[in-house]
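Excerpt of the complex: some chains, original placement.
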Amino acid sequence: SVRSEIALANAQELMNKTNEKCFAKCVTKPSSSLSSTEETCLTRCLQRYMEAFNIVSKTYTARISKERETS
Amino acid sequence: MDNTKFDESTQKELQTFLDREQAQARLHSSIHNLTSMCWDKCITSTPGNYFARGEESCLANCVERFLDTSLFMVKVIEQQRQSIGQ
């Protein structure tokens, strides 16, 4: 269905962005394998990016509905 | 494209459904872009078990101030148009 396609595209986009941002932050000098320091950083970064996404989602949708009420 | 298969009320329903789904997709795209932009602005330390001091409020403020900026810019443009019109 159109609806589940949008949900899937949304989840995939979130994963792509998370990988991109966390690789940029945690793997600054790519070597022959991921070090344990890099893996710890990636695990934490994944959690923080998901939280950031939730904070942005909530703040944005709350603001949009507030704007709609006042206008 | 052959629309004659659907009667008018079905076509309208379909249009409403598609409009809502498109609005949903635009909303998601805005949220992804804002998350990416505010992440770069607010999260400057190495990720820890929790957000560092000030990072969480920075994220929420970043969204609010970005929307303020958009509204402010529209207002400035309106004012400039009026001052030219005088």
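As written, the chain order gives the labels A and B, with residue 1 at the start of each chain.
One rule holds for everything that comes next: a residue touches a chain if its C-beta (ideal position, glycine included) is under 8 Å from a C-beta of that chain, and two chains touch if they have at least 3 such contacts.
Worth saying up front: this structure is predicted, and the values here are computed from it rather than measured.
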Stoichiometry of the complete complex, in the labels shown, is A x3, B x3
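Definition applied: only the chains that are shown with their structure count from here on.
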CA centroids of chain A and chain B: separation to the nearest Å works out as 16
Residues of chain A defined as touching chain B within the complex: 2-3, 6, 9-10, 13-14, 17, 21-22, 25-26, 41, 44-45, 47-49, 51-53, 55-57, 59-61, 63, 67
With touch defined as at the start, can you tell me which chain B residues reach chain A in the complex? 17-18, 21, 24-25, 27-28, 30-32, 34-36, 38-39, 42-43, 46-49, 51, 56, 59-60, 63-64, 67
